[in-house]
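The complex is shown incomplete by one protein chain, all other protein chains being positioned as in the whole.
Residue numbering begins at 1 within each chain, and the chains themselves are lettered A, B, C, D and E in the order written.
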Amino acid sequence: MKRLLITGGAGAIGRVMRKRLSGLADAIRLADIVTLTPEHDLEECIQCDLADAAAVNAMVADCDGILHLGGISVERPFDEILHANIIGMYNLYEAARAHGHPRILFASSNHTVGFYPQTQRLGADEPLRPDGLYGVSKGYGELLARMYFDKFGQETASVRIGSCTKEPVDYRMLSSWLSYEDFATLTERVFTVPVLGCPVIWGVSSNPASWWDNSNAAWLGWQPRDSAENWRETIEAEGIPSANDPLVTRQGGRFTELPIITNKPPV
Amino acid sequence: MKRLLITGGAGAIGRVMRKRLSGLADAIRLADIVTLTPEHDLEECIQCDLADAAAVNAMVADCDGILHLGGISVERPFDEILHANIIGMYNLYEAARAHGHPRILFASSNHTVGFYPQTQRLGADEPLRPDGLYGVSKGYGELLARMYFDKFGQETASVRIGSCTKEPVDYRMLSSWLSYEDFATLTERVFTVPVLGCPVIWGVSSNPASWWDNSNAAWLGWQPRDSAENWRETIEAEGIPSANDPLVTRQGGRFTELPIITNKPPV
Amino acid sequence: MKRLLITGGAGAIGRVMRKRLSGLADAIRLADIVTLTPEHDLEECIQCDLADAAAVNAMVADCDGILHLGGISVERPFDEILHANIIGMYNLYEAARAHGHPRILFASSNHTVGFYPQTQRLGADEPLRPDGLYGVSKGYGELLARMYFDKFGQETASVRIGSCTKEPVDYRMLSSWLSYEDFATLTERVFTVPVLGCPVIWGVSSNPASWWDNSNAAWLGWQPRDSAENWRETIEAEGIPSANDPLVTRQGGRFTELPIITNKPPV
Amino acid sequence: MKRLLITGGAGAIGRVMRKRLSGLADAIRLADIVTLTPEHDLEECIQCDLADAAAVNAMVADCDGILHLGGISVERPFDEILHANIIGMYNLYEAARAHGHPRILFASSNHTVGFYPQTQRLGADEPLRPDGLYGVSKGYGELLARMYFDKFGQETASVRIGSCTKEPVDYRMLSSWLSYEDFATLTERVFTVPVLGCPVIWGVSSNPASWWDNSNAAWLGWQPRDSAENWRETIEAEGIPSANDPLVTRQGGRFTELPIITNKPPV
Amino acid sequence: MKRLLITGGAGAIGRVMRKRLSGLADAIRLADIVTLTPEHDLEECIQCDLADAAAVNAMVADCDGILHLGGISVERPFDEILHANIIGMYNLYEAARAHGHPRILFASSNHTVGFYPQTQRLGADEPLRPDGLYGVSKGYGELLARMYFDKFGQETASVRIGSCTKEPVDYRMLSSWLSYEDFATLTERVFTVPVLGCPVIWGVSSNPASWWDNSNAAWLGWQPRDSAENWRETIEAEGIPSANDPLVTRQGGRFTELPIITNKPPV
Partner (left out) sequence: MKRLLITGGAGAIGRVMRKRLSGLADAIRLADIVTLTPEHDLEECIQCDLADAAAVNAMVADCDGILHLGGISVERPFDEILHANIIGMYNLYEAARAHGHPRILFASSNHTVGFYPQTQRLGADEPLRPDGLYGVSKGYGELLARMYFDKFGQETASVRIGSCTKEPVDYRMLSSWLSYEDFATLTERVFTVPVLGCPVIWGVSSNPASWWDNSNAAWLGWQPRDSAENWRETIEAEGIPSANDPLVTRQGGRFTELPIITNKPPV
């Protein structure tokens, strides 16, 4: 690629991918709602509010690949999710349409299916069961991506990220963990494969206890290498959650028990 | 029911249901963004913008059933869909949460799956393939409904309406037509059955040429009685569409070929 | 057939089938644990405890068809179910093995799947979810029948009877009702078809609100004619059960909430 | 249509369709390996050996629809099947390719799946289990049709005809019978529907005891009206076949027990 | 766990697990119908007939986990299976109900599905096809466990053990072998995972030639490490069974050809 745009470049995953993916394109454009500073000559930094259509249009111009990590990534009041994830996603896809349909990796989330029990194995085609407004917004994003694919041929990989952290730190992550390295190799595959289409892919490392079945995306040739199992002893030593803790009952963990967060006093 | 709220009461379907369902509740509350006038003592009329949370909250108060026909029902610019269908849907479910979770029939749409070919039969669990921003907004509505069900027990029937008109008037409606009477009996079943859950139901009459399989909702006991086949001769006499007309290729018909409608000059 | 054995001949269904099926064989042998009296020359009556192997062997001799309605048909203490349904079933199949494998219609029950929600449609291959000791014993009976088929070629139709009564009398029966007439025509098909094998068949009339899908047994050519829907108005007029009543939540209805019945003081 | 070609016009089905379908096109061209005589002005008759590529090419010229009934329709020596069904089918599709891809209804056969037991219900997607060289040749025909569709867009309906006769005359036909009238209405739908694609359709009337599930072709809107069940009493009166008669064990009936027919002394 | 009960402690598997699992609980209670002697301070030994309800009740008291290996594990006369496996299983679950629902690993068996051919791969949801009275009794046990789960929340892992021996010793075990070590690690996972539910799990090592698919239980995180393939050369050197030997045709092997064993002269 000539120029890879990474949105959400100031976030935890963005900061890692910025370094890890520097060889994937001739230039990396980092964007975030906060200000970023280039760390070397191949980086460009843009401050951009996803809800600002003109700014998003400028951000996307001249890019031939987009790693879309930007937006809200936790449960928040509807207004925040609306602006960043719903309006922002529309702005992004309109900008991509205006600029030649650069391929997109959309960071979707396990919270699109968070209400499924952890004792159920899921492929990528089961009906969504989002666990909050955040999960709903990510499901909306997958639908929008699919529509732009069917209507305009815009390619997107919707990657339902499990728990993308340095290492697994709680019992649920023994199943849901995605290592930075595995996410990086997945990203490389997504931007290298000649035909992508519009698949839904589980963003999860090679954890034996995973709930998610990626066999329908096997053709991509991605092989996650890390396993949360290496942390099992450490995590179990800190205590095993009780049987009614959503951390071990539902795939979305504690998100399933969060209320609708409002900024206003309740009606 | 004591009071059934019908949103979109001024629309084509709303005007029919207003009369047809008058026996379903002690009172019918009609709401629309345009002004309505009661036609008899059992009717109440409210002017309400779905994007206005406080107005929606007032609209929902004291109702124990909601037939949610309101919002945009065709392809329109994103801003219009955003306000009526995305923000409006959130406002409606928040109001329902504040007022004891009255059961909801959500008028979803076949445009959530419009890109499927007409030669493919669909159950209710296949991944969505919306055919425009409108279809995406209806898919979002289904996800929101499912989340409020899983999190709060809010019951909703998401009815993917085919073509709800007085009679079928084009070739595609030989498959997609839903008669007013069949929609009315479906509505009655939805509000009568003791346990509803959160099913997705195809809103389609008993057309032999239908693409949609409602067997997973058979437990509801709904039996559509009308058939578009009675109009086949008339419709075919007007000419059979050519083989590449989206009217006969895609389940969403001509919506699949509509552009993204914008109010602004293209970028 | 030369001689059809009807076990449980003194029970409610037995009394009906005795009359209704008199043309199906040259002779009808009625058996029950209570004493029965022949009503005409073609009937023979035998008193038989199913737990008594020798008595069962004598009962089966010279029959070329068995309608096995006998045994306990409600939730009861384990000892009763053990003797009639578990030991009795073994005795019956051993007797059938000794006497040339007369074809058997085994009256299984919807209580083999009673814990499934009423909002789920079932084929005949889903894993069992029995709702009590009675349901477990009927599931055991299906397994025993299948083993005798695989090992010895013994043909059995395991008919999971819904609610076989004169007419539907509660809300659940709008889905689960099996009319006497439909059961009789099913019995006729089972004993007439040249090849039966060992199918599981839902014993349910043509109720639109049924939860059960018999399409895998369509080859049998059985066409139920009655419909519980004709009683809907009457039944709904008596009041619709509340949403947490097992009568409307679980396919097994109130059996799902019965305790384990013991004759002894609890431990 | 301007001109419908009916191959095998001298055969039993061809003779019926010739009359029944005369309104479907401005002209009917009848072809057969034996000589035919036109019965009225709208008919043309051609003598044609399907194995003769040039003759087939001439036969197809100027037709915009082909009802391909021609070829061998019973188990015969390989050479005969090879010439009529294998080489002939290739010749037909090459001719269709040369003449603008007229839509084709290919008379395939239940003998493509003849080894399935009659107690198994089949959709159209199960792997084939042909019951002889004839069944293999029809399966080959379906594959050829599919390849010409994928490669050139040639539309074909592969209709797996059950038993197309005036009325059902044996026990197996209670399941497999296709009435002439139902085949005619199916043919009309196949040539009328704007988009056909390349579906496999079970050619069977509305027999309750059918083994075949046409729901994936429901979009076609074909509704068979006849039922073999009306002949059950008559047929059963002639005696029910024994349980090991292939007439009642295998879907292909007695074809499954035919040997490979050779013209030569066995090796 | 404080105290793990191992029933069948004197059997082949029990003797191995007794040593291997000593670290899994503060105390191990061993029970069997024969007398056992503690080997160290952490062991308790109880003589118990499973058909004796009071004895079973005492055996279960104060345990918070049960590895239920007890009962008959081969084909035997009905009376023996009845007492140990059918009455005994009921007694065990009633005792568990009386004592706070300790989690149970129920040693079910591949003989619940023994009549499936070895060329068919099975998930855990296929209908059972038991290969004898023993297999039927294990299927009954799975149903009983499921009922106690649905009704009372009693958690059970029904582990369908293949061939649990020191090493594979015949051709069939190349597919069905379960090493002691793999069974031990499975047991540890079953008693460690915070939420178990009521899954059916194939008890089989990581044999490439296995017929069984455990992917629906992958969430458990169990990873069998041993493989029967290491013994292939040795076993094949002793001769490969002929093609009609049940050892290589049916999953249940030679059990499928055993007669019903009776203590009495045949009828």
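Everything below uses one rule, namely that contacts are C-beta pairs under 8 Å (C-beta built on N, C-alpha and C of every residue); 3 or more make two chains touch, one makes a residue touch a chain.
Remember, predicted model here, so these are calculated numbers, not experimental data.
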Chains in view touching the one left out: A, D, E
Touch with the omitted chain, as defined above, among D:Arg29, D:Arg103 or D:Arg129: D:Arg129
Of A:Gln120, A:Thr192, A:Asn230 or A:Asn244, the one touching the omitted chain in the full complex: A:Thr192
Which of E:Asp79, E:Asp125 or E:Glu236 contacts the chain that the document leaves out: E:Glu236
Residues from chain E at the interface with the omitted partner, ascending: 117-121, 171, 174-175, 207-211, 213, 229, 232, 236, 240-243, 245, 248-249
Absent-chain interface as seen on chain A, which is shown: 192, 194-197, 199, 215-216, 218-223
Touching residues on chain D - with respect to the absent chain: 57, 78, 82, 86-87, 90, 94-95, 97-98, 115, 125-133, 135-136, 139-140, 143-144, 146-147, 150-151, 200, 256, 260, 266-267
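In the analysis below, only the chains that are shown with their structure count from here on.
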Third chains touching both chain D and chain B: C
Chain pair showing more contacts of the two, C-E and C-D: C-E
Pair in C-E, A-E or A-B that repeats B-D, with over half of contact pairs matching by residue number: A-E
Centre-to-centre distance between chain D and chain A (centres being mean Cα positions), rounded to whole Å: 52
Touching two or more other chains - residue numbers and ranges from chain A: none
Graph class of chain-chain contacts, one of line, ring, star, complete, other: other
